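Read the structure below first, then the notes.
In this view, the complex is presented without one of its protein chains, the others remaining in place.
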Amino acid sequence: MSAEEIAIVAFAQTPAVREYPDSEASMLMDLTNQLLRETGLARSEVGFTIAGSCDYLSGLPFAFVMNVDGFGAWPPVYESHVEMDGAWALFEAWVRLQMGDVDVALVAGSGKSSPGNPREIFPLQTNPYYAAPLGLDPVSVAGIQARALLDAGRARERDFAEVVARSRRDGMANPNAQVAKDVSVDALLKEPYFAAPLRRHDLPPISDGAAAVLVARGDRARQLAKRPVWIRGIDHRIESSHLGLRDLTDSPSSRLAAEKLHIHDGPIDVAELCVRFSPEEIVLREALGLRPSTRINPSGGPLCGHPVMATGLVRVVEVARRIRDGEARRGLAHAASGPALQQNLLCLLEGGA
Amino acid sequence: MAERCAVIGIGQTRYARRRDDLSLDGLVREAALRALEDAGLDWKDLDAIVIGKAPDALEGVLMPELSLCDALGAVGKPIHRVHTAGSVGASTAISAATLVESGLYRTVLTLGYEKQSEGNATWALGGGRSGSQGAGGSFAPWIRNYIRKSGAPEHIGWKVAVKDRKNALRNPYAHLQLKDISIEKVKESPMLWDPLHFLESCPSSDGAAAMVLTDSAGAKRAPRRPAWVIAHAKRTEFSQFPGRDTVRPAAGVECAKALYAKAGIKDPLHQIDCAELYVPFSWYEPMWLEGHLFTDEGEGWKLTDSGATELGGSFPVNMSGGVLSSNPIGASGMIRCLEAASQVRGSAGEYQVEGARIALGHAYGGAAQYFAMWIVASEPAPSF
Partner (left out) sequence: MSELAPASYTLEYPYTRTTGPVVGRFLTALRDGQILGVRCRGRVLCPPLEFDPETGATLLPEFVPVGPGGRVVAWTWIAEPTRKHPFQTPFAFALVLLDGADTPLVHAVQAASIDEMSTGMRVRAQWRPERRQAITDVYFVPEAKAREQRLEPGKGEVEMTEHLISLSYTEPLSPHRQRYAKGLLEGRFVGQKSPASGKVYLPSKGYDPIERVRMTEKDDVVVANVGTVVAYTVITPVQYYGQKETEPYIRASILLDGSDQPLGQQDIHDLPIAEFRAGMRLRALFRPAGERDVTEIDNRWGGTGSVIERWEPTGEADVPYEKIAEHNW
């Protein structure tokens, strides 16, 4: 798909925490400095900068402007911003680098969910006339999706709990995880419902956090990293905003993105999926056709830490890390936006020279 | 690998204080359907959609690509949303152009919009607090400093305000249709933020603007004349730092330099036929003429004063009426890019600059810290 070889040459993330005591910009500053240090690049050598964030998380129109402080804009820089997860910023950077005139891009995603009440903010993503006034929040929609899966015989409640138990256990090995523990499926199933059939543990934590990556073209990438992680392709697709027009037991947009990227042209050793609610893993595994040999969310995934607007980019970082460190050869990172996986992005990554 | 990008369809809504005849879906579709029709295409021909708008709090709709995707034929397609404050319309057009130029997407719909009558722009610009100074309140001190520094006479701002509103009378889409606009009327209108009078300030408008972009092969098949994207550039600087020049921001100068270098332009005032500049407050016309290197520092107001920037002048600026006549914030930058394209396609009707071959579209945003501009031409490889 991509005529130009673009690789991730450095990456960094902050730990996901319940409340970060300083600004988003300060997180981004730390990450930017870390990436530049690691690659030895001067700020001026980064030809394009692009960030993802969401004003409504902090309740301030134009909040994103302050984040510019974090990655630096003096002397003036070529940069842009999407009001979306950093994974979509990565998409823009990857597209931009295809043109051949820019060699290196800095991509970031950041968000503090701690100041506001996400369950009250996110209904504003739904149809403004028919759904938003109902306060229809992502947890409620995830509950409906879970019910649809149970009714269709595609999952049992035990399957949800198994995703949670495995994820939270895997999170224990992840220094950036916020919530991680060893808990049994049976213990989880004893907990009361929160948005039935979902229980509190089927939901992601509320997190603050940020992630950033440096991407570079071809030979420049080989200069900057001993083991560049090549982006073989990025594709993203969206489904209807009207729940009644969607099949909540499937993820047709993920399926389509996977087809476009030919993800099964080779084995997928690792997949980091934006599983915000445990049933989403079941839907995605099926829609993406992931085989049992694919290790899913070894980081613990968003159930262990969900820095909104960075969560998708964190998935890219987690896959890139494992490829760089030789644990995997080929991996898939997934990002999602909107209620019940309405919009999905896939990023196919591969190691090698 | 770089592909060429051409604009083959443009569409706008009628701009108004309040488009009370439309829902949000209806607003964006009015512009998008016009652009598709102009391009001779249908929804199914689109490979990707890129939308942009100013802060979500203007309408109270979060991440609107999620709730508008159905209306824009985006289901099953890539759609994403750019947000770079007031410059967003132009940033969005540029983002869409790069999708085509990358060679990854053939035909892209790009759209900017705002239905700000649903909320309140001054409220949003003040972060929802009491005492908002709005945009004008932020720029007024810098405008005063420009006037002091340049020695410009006080009538320059009034002259721009009259010129752009007179141009708007030739534009059926423009919001303000002030048939009896005059220097006197501008002077007598209430002072909003000294030295800006009410009639020197942009309106608050609802509206949407859309373009269909495609590659060379697509441009060949298009039913109407394409506008070729020759170059684009963006630059950003901090809103505040010790020593910042807010009158002539460095990011604006750098952006223009990068744009002209990309286009192979050495003398923008003479090699570009006309420009749609983002002028929401009258004095920004002379300030951007200087800040984007059309004139030397201190000379911008003289160009305006000479009449050169009038519709019949040697360097027409804001032939469509500009932001001073229509300002749906999320669309305004897109409208500048669209109107530049319209000029070189020869489709600007009663405000057509005769023989326009090269046109510039521009937007700025935030604390005059975000800049996004493009140059379009009637030929893919124009000579200068």
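Chains: A and B, in written order; residue numbering restarts at 1 for each.
Criterion: a contact is a pair of C-beta atoms (placed from the backbone, for glycine too) under 8 Å apart; a residue touches a chain by one contact, two chains touch by 3 or more.
Predicted model only: the values in this text are computed from it and were never measured.
**Q** Using the touch definition up top, pick the residue from B:9, B:52 or B:73 that touches the left-out chain.
**A** B:73
**Q** For the chain not shown, which residue from B:54, B:108 or B:140 touches it across the whole complex?
**A** Residue touching the chain left out of view: B:140.
**Q** Could you pull out which residues of chain A are in touch with the chain that's been left out?
**A** Residues in contact with the chain left out: 19, 21-23, 25-26, 29-30, 32-33, 43, 56, 58-60, 63, 66, 69, 72-74, 112, 114-117, 119-121, 123-124, 127-137, 140-148, 151, 192-198, 240, 242-245, 248.
**Q** Where does chain B touch the missing chain, residue by residue?
**A** 18-26, 29, 33, 42-44, 57, 59-60, 70-73, 75, 117-120, 122-123, 127-134, 137, 140-142, 144-145, 148-149, 190-194, 238, 240-247, 367
As a working rule, only the chains that are shown with their structure count from here on.
**Q** Using the average of all C-alpha atoms in each chain as its centre, how far is it in Å between chain A and chain B?
**A** 33
**Q** Which residues of chain A touch chain B in their complex?
**A** By the definition above, chain A touches chain B via 1-4, 54-56, 59-62, 64-65, 68-69, 73-84, 88, 91-92, 95-96, 98-101, 121-122, 124-129, 132, 235-242, 245, 252-253, 256, 337-338, 342-343.
**Q** Residue numbers of chain B touching chain A in their complex, please.
**A** 1-2, 23-24, 54-63, 65-70, 74-85, 91, 95, 98-99, 101-104, 124-125, 127-128, 233-239, 241, 250-251, 254-255, 258, 366-367, 369
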